[in-house]
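The complex appears here without one of its protein chains, the remainder shown in place.
The first chain written gets the first letter, and so on, giving A, B, C and D; residue counts start at 1 in each chain.
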């Protein structure tokens, strides 16, 4: 669960709703206009479809789920596990790791250890793990790119909707008293464009970029750990090396290691 | 057929048309103004002509067709074919590939295999294939650059048209009741600029950039495959190497390969 | 104390307040609207929460304190101290530095010297010090990134607030005399967005970036100094080397050194 | 003659003029205001003068002529000539090239061949030719930079002019009927800024950047050709090497070469 994303989106929409409900003379119904939502959100999605292949557009909701469900890897604990696996491998041989495979939650650690147990050559292990890393990075970057384009086109279609509304209103100015209402409706698409872009698409794209960087760091640590385990390095040295990826305060016991 | 581009452009214009037709008091005729289209689209094309040589401007529609007609290469199948060619070459010699040339759909694979069969030196084969790759990349980048400039200048000429309309209207304000209509006409060029830029030029430019990246990846795989076939490498090793370009899930049987 | 930040923020808000108080017909109360502050500042914080993990958002005020409390390292004096430590080490051995540890104010120098005294291997000393540098750089870059996003989203939520205000006002235009007042209220969120972005978030982000660069320079000098002390280099040579980081005018006596 | 530039600028201004002349109630005279032209164009030039040294500003019209008069090098013909020179040099010695110097149109080829005939050392020949290339690149980049700044400052001074016009008009609102006319005049500078920037300065800057890239490619081919001629390489090999710079379709006979 990514608490910040959940609090953030509730807070953003809560503030907008609260401002509408507490404003004198305002009613929520004045802010709900389904055709306007269609033009802004539909238009942004249409533009994004022209930018990317269909498969990527369809995959975007799946990728976006990460914004809320992302559970960051506990890096110190991950290093601890790798070191413990290294100790087992050193003491009892690589094959002894097979019995520990069931305890490994992280699929990527399991993949690497499984290959090491199978006797796969180190170059092939590293190659396969790095290709998997690239695939994860590409999937995230793709998701981020779609959200970035949505965040760029939503305000544009908001402006398109407002211009259409203004042209309709100005062409029907026989009844001057209706100008205000017409203008209010015209502005709604600009408002929708600003809200979906700034309270949904753009922040989501930023978070995906952030999650991507974090996940790749964990995977880098795992690749180095598995390679070191396979080459039979000293568990203390492995721990010291992997800990350089962690800020000093989070390192369990780097004093002794030194 | 690029389904996403077709759905995207139909959706974008469908939403805009739908919004106009369902809006109370709106008529489609109020949104069609041929001189305004001339100023916005013509002006953007004029500016693009000043940016590039004539040949590129004329070639742009051809390149743009790719946005709709692009059929992405089936990469796993492509690798399969290259591996199968490698098997033939290994078993029966490079010359045996001649009989299989007719089965090869991909022109770029055919070019490489033909040269290998002809006994062209490997350096020359690679040089010619890479130059062809560069030419494809340049052609796409050129098409993308023209669309990017069109997407940048269309809103600018939309604004120029609106300013001209406002100046004409404001200079004729003897009849205040006509202000609304004049303003409506003036805003149409801004609307056109926003629509052609955000629903056509900019998304098309993005798609071309995307197609370019994909096509170059396939060509890179082909170059490596042909070079490996010519040097008589083991088909299993070739398969394993080429598969590193494919995300694990799409790899047919990388487990065994390992 | 960063005098420039304090003078700058007092000057910016003083000028804004002064302009309001001296303007004929203006009252400060017309510029204070709590719901508007909530929408702009709360909305910007909500968007930033969607961009980053909770821990970073919570750490931002701590990092921001640096904008005011930052005391730049006195680099010439720092070099002088490192050279003096080098002299002691050269004359009386590394262990003699232990007695001088209490005089060292800079925690980072103390960390390095302590490790040198403890006989930690040079590679480990450098590795630990550089990781600490990276951690400091990351912490600052993180703080700057949050402020950058706040400075980007605050004007966006200011615009969202104004659009909501305009829609409410235009929908209630039965009483034309109230238009002015309604518009004034609507514009307040745009004003708040512009002020918090340009007088707080963006300049703070710039200053953090600047402080970060300065601090990393000092730390680089310290790492090089400690490494040179540990390897027992000639104090004159150490001085000459470290002084290349300082502009000539600030160097105490580079003529003689040459 | 760069046809695209000429058609482009005629089309852009033709469309603008046509729109004005065909609009009901519009007169060309309403769009001509000399003081406004002075503020926008003069202001942009003034700002550009503050950005660059006087010599560069004065040289800009000369560089800009290239936008219309540029005649792209015929690259396949250039390669043919270099190969023909290589054949002569191979058959009859470097000195035999002297008799062919008069046939060489391209000054840069002539410079290189002259030096080769004179027996200048190869390193010096390459050095002098590359410095000449750098000088050409710098001259073009300088011209582009001035046009880029003009294209950036013209809309800014257009806005400055409009703000001045609005302030004058609003300060004289005793006669409400004159508002429209005053506003029309005020908007003219914004219109001028948009036109000169988007229909002149920015497209010209893009074209100069494009011409620069093309010219440097030709010069690169010439440098490589001259160096190869001087070192007495086989004309066939020279042709094959230089043709890698040309897209396959434009290559005269690369099949045979292979």
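The rule is short, and it goes like this: a contact is a pair of C-beta atoms (placed from the backbone, for glycine too) under 8 Å apart; a residue touches a chain by one contact, two chains touch by 3 or more.
Predicted model only: the values in this text are computed from it and were never measured.
S.K.: Among D:9, D:39 or D:63, which one is in touch with the chain left out?
M.R.: D:39
S.K.: So one chain is hidden, and I want to know which residue out of D:96, D:166 or D:217 touches that hidden chain in the complete assembly.
M.R.: D:166
S.K.: Where does subunit D touch the missing chain, residue by residue?
M.R.: So the residues of subunit D touching the missing chain come out as 35, 38-39, 42-43, 45-54, 57, 115, 118, 120, 124, 127-128, 131-132, 134-135, 138-139, 149, 153, 156-157, 159-161, 163-173.
S.K.: Can you list, in ascending order, the subunit C residues touching the missing chain?
M.R.: Output for subunit C: 2-5, 7-9, 11-12, 15-16, 18-20, 22-23, 25-26, 30-31, 67, 72, 177, 179-181, 183-184, 187-188, 190-191, 194-195, 197-199, 202-204, 206-207, 210, 240, 244, 247-249, 254, 258.
Simple rule for what comes next: only the chains that are shown with their structure count from here on.
S.K.: To the nearest 5 degrees, please report the angle of the rotation taking subunit A's Cα atoms onto subunit B.
M.R.: 70
S.K.: Approximately how many whole Å separate the CA-defined centres of subunit C and subunit D?
M.R.: 44
S.K.: Quick check on subunit D: which residues sit in contact with 2+ other chains?
M.R.: Correct list: empty.
S.K.: Does the chain-touch network form a line, ring, star, complete graph or other?
M.R.: Graph shape here is a line: each chain touches the next, no loop.
S.K.: For this entry, which pairs of chains touch?
M.R.: Touching chain pairs, listed by label, come out as A-B, A-C, B-D.
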